[in-house]
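Read through the structure below, which is laid out as structure tokens, and then see the notes.
What you see is the complex with one protein chain gone and the rest in place.
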Amino acid sequence: MTTAATDLRLDSRQAATGRRQRRIGGVLLAVENVSLRFGGVQALSGVSFDVRQGEIRAIIGPNGAGKSSMLNVINGFYQPQEGSFVWKGERLARMRPHLAATLGIARTFQNIALFKGMTTLDNIMTGRILKMRASFLEQALWWGRARREELAHRAFVERIIDFLEIQHIRHTPVGKLPYGLQKRVELARALAMEPELLLLDEPMAGMNLEEKEDMCRFILDVNEEFGTTVVLIEHDMGVVMDISDRVVVLDYGKLLADGTPDEVRNDPRVIEAYLGLVHD
Amino acid sequence: MIYRETGQFKASYAADQAIFRLVEDRIGMGAILFLAFVVMPLVGSQYWLETIMLPFLIYSLAAIGLNLLTGYAGQLSLGTGGFMACGAFSAYKLATAFPDLHVLLVLVLAGSITAAVGILFGLPSLRIKGFYLAVATLAAQFFLLWLFNRVPWFTNYSSSGVISAPPLAIFGDIWVTGFEATPVAKYLFTLSLVSILALAAKNMTRLKIGRAWMAIRDMDIAAEIIGIRPMTTKLSAFAISSFYCGIAGALWAFVYTGAVEALAFEINVSFRVLFMIIIGGLGTICGSFMGAAFIVLLPIFLNNTLLALGLAEAVALASHLEAMIMGALIIFFLIVEPHGLARLWQILKEKLRRWPFPY
Partner (left out) sequence: METLEHILLQPFRSIAETPMFFLEVLIGGLMSGVMYALVALGFVLIFKASGVFNFAQGAMVLFAALFFVGFLELGWPVWLAVAGSVVVMVALAFAIERVVLRPLVNQPPIILFMATIGITFFLDGFGQTIWGSDVRRLDVGIPTTPLIVGDLYINQFDLFAAVICGLLVTVLALFFQFTPTGRALRAVADDHQAAMSVGIPLNVIWTIVWSVAGLVGLVAGVMWGSKLGVQFNLSLIALKALPVLILGGFTSVPGAIVGGLLVGAGEKVAEVFWGPLVGGAVEDWFAYVLALLFLLVRPQGLFGERIIERV
């Protein structure tokens, strides 16, 4: 069972690398010199890196290194004291959650942040809200754009549901789902935004091997089929080395290394600060 | 297998997206509407129509309003009474200043004015949450009541502080307010209005705006990151909720009692409506009706029971007992079934679906 799944993963990975190399494009997002403080805690200091169109970019680092904070800065939830962004060549002095969402930046969270009282379907449909135009009067009357939009978006969301294989829990309130499925619904919600940049904060944390493999496959498929750029935080080195194109290493809020998995793996500072701890 | 889902496959998303997905539900709803619109006016006595059905319907409307705000958008409000008063007094000022205004227009405008006031008092919700907000909404309750009680302009300088509804007709000489209005006309008018508004509320809650409300309620941070604007979402909840409460208040003053003073909407009304949605079910439209029915019937039931037992000072005792029972029930429902009567009804339907098989 497990080996079969691993093979599957390897297959899709090999298939992926071949195609992906060609599709990686120019810089989608550049983060420049970002510093973030919380009172006395320096969560990030002067971090710069870039993300290319179509790549899978990993952020790694020990606990408390500032990885989640980095994602929060990218989608405008935290306002850094210093730093700026370049999105598709255009400089942005500051990011706001709503702006990030309109630019096409979607996100999943380290501690699942689903809407617990709503069904799977409704959760995913919230991802389409930015694309809906109906006025509240049309909605109240279930008329005009409200009706057309709802059905069109429903059809789109059903494709995502099929893709992530969660048809059977469509009408289940997400609060009742097991952990692994909740993570999947959260990914579905982010995908419903048709993002250009997908930020995943430890998408595989707390999963068993089989669930992890499923999740790896989904991430690779999303990247390949939709050309979505992915930034992912992950502690499992195996996964990181396997699926990412380039890796950023953070340590105590500082950028420690930046490069391909192989480069990073052999960087002595990284080994000292981080990998050294993991290796046996 | 009286009530079943199996075998009713949805051919399209449109069908799956319908309000009542099952044939049984549609039949049930049709039966209820038939009873309410046809049977009730034919057989209901004046007592039933005026003393039970009217307050029940109007409270249901207020409960829907509060449920949109509290049950769906998660913003707890203790100011419902104040907003109802706002609707009642706006309607009064409009109807007396423009005697030719049609009654529907009076109600809609009164609701809109209340919506604006609701937005004003909803502004703190942008910065504060939970019980902080609840305390802030108490300001609406006390301030609005004071305003209508103390500023004579709102009552057209009536010395008693009581406003009485001018006679208004829905069309021709079918009066729905004032002395000439028959119980049946008042009942059918209120019923139609409440049905339409309930349907509109149901639609909103299952579409974009409702999902945005629930998203803000369940996890505001994630909602914001999806692109939902907390400000417009919360304020729209305040506006629409207040619109409903305002119309409920106007109906209360114009159709149900015919004459009220500001104190008719004191803080106890706010609590009553809150209890309706807790007992009926937070975040369900049909629960709002169940909760309203329960809270309207409870004192009547208690009074009659105590009278039947031959207790002399029944009235005071009944109101104390009522408070006790309501308090106990609130705690009970919060502990045992936070989704209220509506959920219990669902569970019953599940049981019917499986019947006669035990699992």
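Read from first to last, the chains carry the letters A and B; within each, the first residue is number 1.
Basically, a residue touches a chain if its C-beta (ideal position, glycine included) is under 8 Å from a C-beta of that chain, and two chains touch if they have at least 3 such contacts.
The model shown is predicted, which means the values in this text are computed figures rather than measured ones.
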Taking the full complex into account, find the residue in B:260, B:274, B:298 or B:342 that is in contact with the omitted chain. B:274
Which of these touches the unseen chain: B:19, B:105 or B:135? B:135
One chain isn't shown here. Among A:47, A:60, A:74 or A:113, which residue touches it? A:113
Tell me which of B:85, B:326 or B:341 is the one touching the absent chain. B:326
Chain B positions in touch with the non-displayed chain are 74, 76, 121, 123-124, 127-128, 130-132, 134-136, 138-139, 141-143, 145-146, 149-152, 221-222, 267, 271, 274-275, 278, 316-317, 320-331, 334-335, 338
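Here is the rule we go by: only the chains that are shown with their structure count from here on.
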Per the touch rule above, chain B residues touching chain A in the complex are 13-14, 16-17, 200-201, 203-204, 207-209, 211-212, 214-215, 217-219, 221-229, 236, 240, 283
Hey, which residues of chain A end up touching chain B in the complex? 75, 77, 97-98, 100-102, 106-107, 109, 113-118, 122, 125-127, 129-130, 132, 134, 136, 139-142, 146, 149-151, 154-155, 158, 189, 193
